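Note that one protein chain is taken out, while the other chains of the complex remain in position.
On to chain A.
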């Protein structure tokens, strides 16, 4: 989908707040708690990682830009828990009011369930590889000149706007990976070949505006690509 989360190349957002040598990993206790909702909710089957991202993408755009990062995570968890019928938005509002008025009121206790802690340790160590075996034959090779599709799908996709319609050269081919355009929309892994494409900065931004002597690398799945015939432009 086309949204404000697709920030590459956006102007007017100001300087990077680079108090970057001193910030803590978590600036508040609620950030820790929102952070850890992701892994536990994924374990419970509320979403996969691409769906989780799409839940964030669907935030109200003004709110997206001025809220805190882990609020985005909490928003996506809320979104999918409500969609699964696990959470009643009115109940969440009521409980929020309760904790606002009683900030020291305890959380419910359910510490007999050690399985989730064991899962967390397992997941941190092993992760969830996105590589998928497939017998699909790669249509492109390293060195091929390609053009990125300019299509604007409505659902989740990783076709950032700044590379759409642009030409680049494949610099690496990685084999088949789950496809976010299906996985993020609840349509399955549907593995596709994944490539890294190198774009000259001048191709993306124009010779007059590009930083001198630069290139951008972006990973794309095969359905995003069309081959530029070697004879074209000669």
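Just so we're on the same page, a contact is a pair of C-beta atoms (placed from the backbone, for glycine too) under 8 Å apart; a residue touches a chain by one contact, two chains touch by 3 or more; residues count from 1.
The rule is simple: contacts and distances are computed from a predicted model.
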item: Protein that the absent chain corresponds to, by UniProt name, given "nitrile hydratase", "Cell division protein FtsW", "NADH-quinone oxidoreductase subunit J" or "Carbohydrate ABC transporter permease"; value: "nitrile hydratase"
item: Hidden partner chain, touching residue among A:46, A:146 or A:225; value: A:46
item: Chain A residues that touch the omitted chain in the full complex; value: 5-11, 13-21, 23, 25-37, 39-41, 43-44, 46, 49, 53, 56, 63, 65-69, 71, 74, 77-78, 81, 86-87, 91-92, 95-100, 103, 107-111, 113-114, 116-117, 119-121, 123-131, 158, 160, 162, 174, 177-178, 180, 194, 196, 198, 204-205, 209, 211-221
